[in-house]
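With one protein chain withheld, the remaining protein chains of the complex are depicted in position.
Residue numbering begins at 1 within each chain, and the chains themselves are lettered A, B, C, D and E in the order written.
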Amino acid sequence: MALVEQFDEYRSRMNERILGSDNLIIKRLFNLDTNTYAEGAVSSKTKELIGLACSMVLRCDDCVKYHLGKCHELGVTEAEMQEVFSIATVIGGTIVIPHLRRAVEYWDELQKGTE
Amino acid sequence: MALVEQFDEYRSRMNERILGSDNLIIKRLFNLDTNTYAEGAVSSKTKELIGLACSMVLRCDDCVKYHLGKCHELGVTEAEMQEVFSIATVIGGTIVIPHLRRAVEYWDELQKGTE
Amino acid sequence: MALVEQFDEYRSRMNERILGSDNLIIKRLFNLDTNTYAEGAVSSKTKELIGLACSMVLRCDDCVKYHLGKCHELGVTEAEMQEVFSIATVIGGTIVIPHLRRAVEYWDELQKGTE
Amino acid sequence: MALVEQFDEYRSRMNERILGSDNLIIKRLFNLDTNTYAEGAVSSKTKELIGLACSMVLRCDDCVKYHLGKCHELGVTEAEMQEVFSIATVIGGTIVIPHLRRAVEYWDELQKGTE
Amino acid sequence: MALVEQFDEYRSRMNERILGSDNLIIKRLFNLDTNTYAEGAVSSKTKELIGLACSMVLRCDDCVKYHLGKCHELGVTEAEMQEVFSIATVIGGTIVIPHLRRAVEYWDELQKGTE
Partner (left out) sequence: MALVEQFDEYRSRMNERILGSDNLIIKRLFNLDTNTYAEGAVSSKTKELIGLACSMVLRCDDCVKYHLGKCHELGVTEAEMQEVFSIATVIGGTIVIPHLRRAVEYWDELQKGTE
């Protein structure tokens, strides 16, 4: 799980650094971000799938990794994930494919980690 | 329902024009697009919510209108829609707000049409 | 000032509609947005110039109009505005030019309104 | 040719306004823009097809219109145009489709004008 | 040719992984992608130049590398490549420059490989 651990370590370390500064606006945005994915009229799982697809079409590899991790925790199945990958790639076009490759690689690693 | 009718009329007319040409690649992409949102491991409703959020973060008003129409047909509630609006606006930032305004306006019109 | 009045009227009406809903996430994001441009270590005027340039490179006409209005209120001069237009167009490339045209048109209207 | 004339009139008027100001950076960028599409190792026609496809994937309707006009002047055929439309839509994904609709409408109008 | 080999190895391995899954939508999109660049009314070479420029303005390094490889195979000259680099950088602005640096580095490596 080298990819997953590297991503988590860097993300945690830098988030701590950012939240340790006096930047109130950023702190509140981080807080808002957490609340956005809370269980509600739409389930957390669906929200994470939405977050993942948005991250793919916006082509942000780190955002994709974060939401893949969350989807994995919430029990998203291989079949569900393949369909969300399809939606994002069709909406965003072939320009998304390099990000799809990295998403699939990371998703595979997440799933190996729990076997 | 002026906004809705105008959008539907223009979209239908131009899609007909495009599909009436000999452009096989585009025809197959249109076909792929339709299949992408079919019921599967992920429900059509969730897929439309994903399509809507992706359209908002990519800031494509016409794509937003299209998916709002589909969400309306599939019975998405006001509470669900507000949460999807939140996710897209938090991910995409304040740059999404003008598109949120137009999305809310169109959503309101869709809902008035069925009262 | 037809362009300015139309923009302001639509923006106010839809913001009221959005803030009148129960969407707490969006309400807090709107609030955060306002605080972001408050006078601080960086002046409000510089913050509005930053907001304007970001809106131009992201090619959001409504965001550009909003920040042009604020820049006008805060006394940004013609010479300052031309330099900010330059930065945004050089960073964003010729794809920004159609948005530059609309920005210049709106800026001219704002300035006529105060003569 | 209402669409074409409206586009040309607004573009000419605002370009004149912009080039009439003292903004040297923008003037030089406009000049650079013109030179970029000059006949060279790559033909002007191919350069305009490239400019068109880039404008489509970046989803700038006005840029698309401009390059469609140039392609029309340079004798791009219907078959060539359909293939360039395909490339841009496959690269950029279904998010490009609303822009494809407007491109096709404008292209049709350009061709009617010369019948 | 370290850069070229690394890119080709990762791309082939992940494409195989993706095409080995049951994701019909993605498989058909990959197939469509291949057909899009086939010889037609527009030559394959021109199509690859279009694909390259679109990849640059969308700032996708892996897409740029892929199309540079294809352009190299199809005999695109240094002079032609420099002109396409110019178009993409002028359209996309200075934000494209870091991607131009990596494109030039990769292009140089491709050309060294065939000396």
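One rule holds for everything that comes next: contacts are C-beta pairs under 8 Å (C-beta built on N, C-alpha and C of every residue); 3 or more make two chains touch, one makes a residue touch a chain.
Nothing here was measured: the structure is a model prediction, and the numbers come from that model.
Colleague: The chain left out here touches which displayed chains?
Modeller: If we consider the entire complex, the absent chain touches A, B, C, D, E.
Colleague: If the hidden chain were put back, which of B:Met14, B:Leu29 or B:Val57 would touch it?
Modeller: Of all options in B:Met14, B:Leu29 or B:Val57, contact with the hidden chain holds for B:Val57.
Colleague: Take the complete complex as the reference. Which residues in subunit E touch the chain that isn't displayed?
Modeller: 59, 82-83, 85-86, 89-90, 94-95, 97-98, 100-102, 104-105, 108
Colleague: Could you please point out the subunit D residues that touch the chain left off the display?
Modeller: Residues of subunit D in contact with the hidden chain: 24-25, 28-29, 32, 35-36.
Colleague: Footprint of the hidden chain on subunit A, which residues?
Modeller: Its contact residues with the unshown chain are 10-11, 14-15, 17-18, 21-23, 25-26, 29-30, 33, 54-55, 58, 60-63.
Here, only the chains that are shown with their structure count from here on.
Colleague: For subunit A versus subunit B, which are copies of one sequence, does the interface use mostly the same residue numbers on each side, meaning over half shared, or is it different?
Modeller: Shared-number fraction above one half, so same.
Colleague: Considering only mean CA positions as chain centres, point out the chain farthest from subunit E.
Modeller: In terms of C-alpha centroids, the chain at the greatest distance from subunit E is C.
Colleague: Taking each chain's centre as its mean C-alpha position, how far apart are subunit D and subunit E in Å?
Modeller: 23
Colleague: I'd like to verify one number: the distance from the centre of subunit A to the centre of subunit E, where each centre is the average of its C-alpha atoms, in whole angstrom.
Modeller: That pair's centroid distance is 27 Å.
Colleague: List, in ascending order, every residue of subunit C touching at least 2 other chains.
Modeller: Only 25, 29, 89-90, 94-95 qualify.
Colleague: Which word fits the touch map of the chains here: line, ring, star, complete or other?
Modeller: complete
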